[in-house]
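Working notes, beginning with the structure itself.
Note that one protein chain is taken out, while the other chains of the complex remain in position.
Moving on to subunit A:
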Amino acid sequence: MTATATPAVGRTTERAGGGALAGTGVLLRFDLRRDRVRVPVWLAALTLGTLWVAAAFPQLYPTAAERQAAAATMNSPAGLAFTGPAHYLSDYYYGSMLSHQMLGFMVIMVGIMSVLMVARHTRTEEETGRAELVRAAVVGRHAQLAAALILTVAVNIALALLLTLSLGSLGIGGVTWAGSLLYGAAHAAAGITFAGVAAVTVQITEHSRGASGMGLAVVGAAYLVRAAGDSAGSGLSWASPIGWAQQTFAYLDNHWWPLLLNLAAAAALAALGFALSTRRDLGAGLRAARRGRPEASRALTTPLGFALRLHRGMLIGFAVGMLVLGMSYGPFLADVETKLQSVEVLKEALAQLGGATFVDSFIAMIMTLLAVVAAIYVVIATLRPRSEESSGRAEPVLATGLSRAGWLGSHLAVALVGGPVMILLAGLALAATGAPTVDESGLFWEIIAAAAAYIPALWVTAGLAVALVGWFPRASALAWLVVVYAGVVGYFGTILRFPGWMSNLSPFGHIPRIPVEGFSWTPLLVLTAIAAGLIALGLYGFRRRDLETK
């Protein structure tokens, strides 16, 4: 499509402020209005999360010796993979500690925020057809993407300012104003890069789910690349936008120039996004829609087959992701074994835990995180029928001979089997790539057992989600709190030494941490019973409530 240059059109666009960008200002205000709750929640969560950890450090590591011990713990390929480059450890004071342990993790969150924000204001609008209404007004071709990008950049800058001001005023040793300014800017720069990534992915596919999925996959890949680079001490970290943010060594060396890489990448990606958007029609993707079968297969038209078809993409995507995740941690097992043995302090600490080996505790820690990722799948799968309901697609299906329990149950069955499949795939990948490198007999099956032990916790997660769908459908997104809580306790529980009751609140806290702890049936059976109760409750609630209609 090329612009037609009749005089009338020229005059209109001139008045509205420049051709393809006409209407950007109005749309920006509109986007801001739509995000008036979302943006403050993101900003508050990210800032408070950082402040909480920063404020906890002086109590956790009051003496230089303790900070030295913490640095020694981190100085292993596995420790560095989870945190950041080893150079931070050279002067491990509160500032560099914060930057080392938190920056990589928080930038993932900022990346998620930025990708979702861009996709929400561009591709989601197109997919729902609302963009068509907007574009029919005096709005230029690039205005929606431009407004979404400006909004996301502004939110990232606001986050940088909030982090700078709040961290700087904490007055913690080593957390300097200069360092805080760079620390905040590193978040923003990485976030802006991922906004650029999303500007490209929203052009490629017709679906916002696919577009944000691709964007989030890039965020995840950026984290994995820097993890690999940092753990090996290689230059691979320089291939990742998250790596660039960490290479600023905020609070330690305070280099600003790596952020130029972030900004240059963001500018290039945004330009690519704008260029690609001119090569497609509104609402279309760059990939043409394919035709499908004119008739349904036998398998599709059974309730379970139908549910499986709707879950297929997510199921395959997650399965591949879990395999990759498990494989990416496997090779560290041998490192953990050899490198950590020399650290005397740690040996004593682990001895107090009941004589577990480094490898065992590393496996237990990895497994917690893999279980959280599997729980993400479980929540997505269990909430799927809810989105079928609110989009109006459940109505014609429930007007057939399919019962409500049968319909919800078939989706739930996918979640109840899919979740365990995810954690077992990750366990299998970890065991297959890790166990042969370590001289410990029976480790392969111990890893599988460690993974299997999380299955009841995944079922409880599904149970909570389905209970919400059955009784409080509008609040069903609260099921995500289970995952967020388990993730926070799993990731920060070790860094911040949470008290026991905090992890006991989460179903994941009751799982025996194999191979550090022995296998125990009781908690698993209790969790399974709770899950069964919640599922029965959810199905009962769904059978007696009104279906939500459009």
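Simple rule for what comes next: contacts are C-beta pairs under 8 Å (C-beta built on N, C-alpha and C of every residue); 3 or more make two chains touch, one makes a residue touch a chain; residues count from 1.
As a convention for this text, contacts and distances are computed from a predicted model.
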Chain not displayed: protein name in its UniProt record ("ABC transporter ATP-binding protein", "Aldehyde dehydrogenase family protein", "Sulfurtransferase complex subunit TusC" or "FIST signal transduction protein"): "ABC transporter ATP-binding protein"
Candidates A:Gly171, A:Gly235, A:Gly292 or A:Gly518 - the one touching the absent chain: A:Gly292
Residue touching the undisplayed chain, where the options are A:Arg33, A:Arg279 or A:Lys550: A:Lys550
Where the missing chain touches subunit A, by residue: 206-207, 289-296, 300-303, 306, 309-310, 313, 391-393, 395-404, 544-547, 549-550
